[in-house]
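Structure in structure tokens, see below.
The complex appears here minus one protein chain, its other protein chains still in place.
Each chain gets a letter, A and B, in the order it is written, and its residues are counted from 1.
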Amino acid sequence: MRQSLHHLQISTNLKGLVEITDEVKSFVESAGISTGLLTVFCRHTSASLLIQENADPDVLTDLEAFFDDIAPEDEDLYIHENEGPDDMPAHIRTALTCVNLSIPVDAGKMVLGTWQGIYLFEHREGPRNREIVLHIWGE
Amino acid sequence: MRQSLHHLQISTNLKGLVEITDEVKSFVESAGISTGLLTVFCRHTSASLLIQENADPDVLTDLEAFFDDIAPEDEDLYIHENEGPDDMPAHIRTALTCVNLSIPVDAGKMVLGTWQGIYLFEHREGPRNREIVLHIWGE
Partner (left out) sequence: MRQSLHHLQISTNLKGLVEITDEVKSFVESAGISTGLLTVFCRHTSASLLIQENADPDVLTDLEAFFDDIAPEDEDLYIHENEGPDDMPAHIRTALTCVNLSIPVDAGKMVLGTWQGIYLFEHREGPRNREIVLHIWGE
């Protein structure tokens, strides 16, 4: 039983979904683990993680529109607005999604479904540097 | 320290919550692990997982109504509608819930609370075949 941990840096420029499946795949492959468990953890409160369809980019556009709509950038709605109109909506959007994912590893690969991609969901205008921790263990 | 992994197939016919607690329990029991960690992973972007009350079925009805209401099947709202009116709402409902659960195992059992059941949340009309990966490790 072995484990491996890596801090992944992702630069973002705009609000929206950034696919990180390839970066995570590389980590899993380099760990050389056949069966085990991968954890992805986002170290922020205004960016989150999502597993979503990576085939039709319209899905991402519609998802972003939904989250813009449910937590609008309207400063009249919030007390906390230290860093501008996208500040508090970013916290709400993070609360509605999540900052951690657990994905089993089977035959050396994450068990993602055919249409599943891993996304960093950036909720603030950038540029920003985001840090994601990848942890895997298994044998 | 041992681990075990299983691909569970669930058939669904309609949108809604399908309890899978018994199937997951059987897997945990067959693994024969006393203390450890269970991961449940749903390999889809239009079906998700939820831990919710399994006592009063009205809770499930109200939950389903809430998610119907928050992401309505109104094609005017979305660009992505390849597979019909329930397509994009399914992605949104999946994003608002989750596709992975982590449940500690203590004394050979999942540490679910008295009222907690594990549900597959089907967001599309069926019939459909859904695949869930169960992973457990411990000793």
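As a convention for this text, contacts are C-beta pairs under 8 Å (C-beta built on N, C-alpha and C of every residue); 3 or more make two chains touch, one makes a residue touch a chain.
Note that the structure is predicted; figures quoted are calculated from it, not measured.
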{"item": "Selected residue (touches chain absent from view) among B:M1, B:L14 or B:I79", "value": "B:M1"}
{"item": "Touch list for chain A against the chain that is not drawn", "value": "1, 3, 5, 37, 39, 41, 43-45, 70-71, 77-80, 82, 88, 91-92, 94-96, 98-102, 131, 133, 135, 137"}
{"item": "Those residues of chain B which, in the complete complex, touch the missing chain", "value": "1, 35-37, 50-53, 56, 58-59, 61-63, 66, 70, 96-98, 101-104, 106, 111-116, 138-139"}
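We adopt the following convention: only the chains that are shown with their structure count from here on.
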{"item": "Superposing rotation of chain A relative to chain B, computed on C-alpha atoms, to nearest 5°", "value": "120"}
{"item": "Centre-of-Cα separation between chain B and chain A, whole angstrom", "value": "20"}
